[in-house]
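The structure is given below, and queries will be raised subsequently.
Heads up, one of the protein chains got dropped from this complex, but the rest are sitting where they should.
Showing subunit A:
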């Protein structure tokens, strides 16, 4: 494509099939403790 560069494809859709195993880290156990950011957490199945 000349006008559009896709840097990330269907990333959310890809996670649907194996969604919700619940093995990932609880976000408040990492650095935030006073806010909620989940988008930057790692998926245990993707390590």
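Definition applied: a residue touches a chain if its C-beta (ideal position, glycine included) is under 8 Å from a C-beta of that chain, and two chains touch if they have at least 3 such contacts; residues count from 1.
Rule of thumb we're sticking to: contacts and distances are computed from a predicted model.
The protein name that UniProt records for the chain not on display, among "Thioether cross-link-forming SCIFF peptide maturase", "Multicomponent Na+:H+ antiporter subunit C", "Protein-export membrane protein SecF" or "ABC transporter permease", is "Thioether cross-link-forming SCIFF peptide maturase".
Along subunit A, the points of touch with the absent chain fall at residues 1-16, 18-44, 46.
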